[in-house]
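Provided herewith is a single structure, encoded as structure tokens, for subsequent inquiry.
A protein chain is absent from this complex, but the other protein chains hold their places.
Residue numbering begins at 1 within each chain, and the chains themselves are lettered A, B and C in the order written.
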């Protein structure tokens, strides 16, 4: 009796990798995929002139299990000393959300998650305020609030974050307008898996109340930037940016409302790409395989 | 013998004004326009919460000549101590263009001017390089080049600018990628009638070669800002801004080409609005009556 | 004893009007506003070359009550046979929402309404499906569902709509992806106060499953149009449009998700403008006083 490929169950894998660029990588990787009975359905690659590294993302249909792929890939990843990851397409990323009082980003993430537009699952929302409890409850997600009013409370909150990351096998932490600066230690612990959102202006404004400054200067475009968190505040690798046009007649509060819309959609887009393994780090830059 | 309004020639006027805001201004202005047999065809106004000033732009059809309008307006402008200007709609603004070696902005201005899309006339292009002579010649516009290689040459160039402004009754000076910093004295002499264009990024970058910095940081949006020139370099009131999306695969030279497109269209748009008397200054902000 | 204007309570009014264009309208209106002790804080006007009509929207601060304004305006509105409306700025518009199974537009409206970004109140959501009951419940808004499966059920549903419009003094009906065609009678009954949203493509596609057609044709832009409902299906006066860029790699379901985002924000924007009395009808066109 022969196996019938057409009725065999196909797994759908996503492989991401990076290594120092040199000839033959694509041939070797595609050879390993053929060996694991895989068919490439989507593939993107990029050779960085900044760092000399090669990046690749491949989606593969195959009847094989993980072990078979690992066996086929091992000689290739070893030879090129690759950083690599193999995962199932569409597996929801375990995501911890940190929030404060503003609900626009949290609502957007929860609504899209429930609508099936964001491949994440959210086991917990942590906040330094109780404001959003009802909203989060509505979506059936556990919510914990504890004030961050002094250094001891901040240390306790951050310890709770790390505990939750551990307890829930968290793969992504999203700062959905969480209005506290993370300690360098927490930034380091979450490096490469923590995304923040902030408003953006042309030109940029330092200090308090940037919307008031932008209004005073009469800027014509306001927007938002989603980026990885590093200890260098608001300066981590950029994942996504959007802007929208405004004019002189907009009040400060209207600019804030417009800016919040941009923040919501920019953060949700960045989370979606990350969860789909489309975001790779190349030093201070991101490669986005859209 | 009766006059027949329908066959009388109608002039088309644009009135712009500003003053401290208080009740009754619109009623007084519209009364003066009625007195001068004018019909309002377009009107915009704005009361600034930043400075407490009131701004207005009105387009008027009327058989009256300038003197008749001035008589009707005089009591109103005097009572409210208005800054005001009355001009014919569509009268080409006398415009001096300064350039260096990059041709994209100069070509865009000259092409649109000739195509009837920009209500300006350009009696002269001054440059610190000879590179663009053929391009400017093609459009039949006089072109003068003199190098700016030391302080004496810079002083001579700026003296030539002021001489040309005087000789040609120049109403607008456009820095079309003129790559020299104007002296504070020239900035002061041209205050409110000199427009510059520069590239813009989110976030901004200081220092040399910003496109290289933007590439290294992996920005996702690049753009351009047109603004009034003040002695505070690249910080004058913003007139127009545009951005366009880029991704990690763009080389530095591609970013430059994309940025140049944004510079051309942003500068031409700002010049058009200024020439149509749609740009009013409100302290550090512009009011744009589009 | 003299009155002290600075401590007197100021009402904030919005006046909208239209009439056949002729000289002197602005002067007459501004005179009536002065007579009612009003200060104009925002004013926009437009003379339509299509229909020869004049349109105006004015925001006014004044200690006067409605009766005082009506007395001052009466001679002016009578002389020019104006269609006009006077209302308090920010008064929430009583809004009935019709929905089916898709939740993106309903969620966006309810979230923005609660966040104070939409000056509407929603006494009721009517649907031909029960799908969205939990979502609407969460926002504390009454929800009624009744299936529309045959002509009798449709007639009953539409009768319930008109009854609700009457019972709740409804000023705006929003079709938030309500997937039934309204009868000509209901369209007529709601003329000028019913807004619909639909997807938009370049070029347009007729018939079923337009996203599939757009995918087959490889369109590069997809978007949404919010418009007034008329008996001419999807052809009423346009209020707002947005588009977003897509490429060949997007699946049909991704196009649908992208299109839904555009639908949500386009509909909410149109509702906001309408509720702020910024949308006036000029024959088949809208005037949007943004």
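Keep in mind that, in the parts below, a residue touches a chain if its C-beta (ideal position, glycine included) is under 8 Å from a C-beta of that chain, and two chains touch if they have at least 3 such contacts.
Predicted model only: the values in this text are computed from it and were never measured.
Note on the undisplayed chain: of the listed residues C:20, C:188 or C:202, the one touching it is C:202.
Panel shows subunit A; residues 22-24, 26-27, 30-31, 33-34, 38-47 of it touch the chain omitted from the view. Contact between subunit B and the absent chain runs through residues 42, 103-104, 107, 111, 115, 117, 138, 249, 257, 261, 265, 290. Across the interface with the omitted chain, subunit C contributes residues 46, 49-50, 200-204, 215-221, 223, 225, 235, 237-243, 247-249, 251, 282, 284-288, 290.
In this text, only the chains that are shown with their structure count from here on.
Chain centres here are Cα averages; for subunit A and subunit C they lie 36 Å apart. In terms of their C-alpha centroids, the spacing between subunit A and subunit B amounts to 42 Å. In subunit B, the residues that touch at least two other chains are 46.
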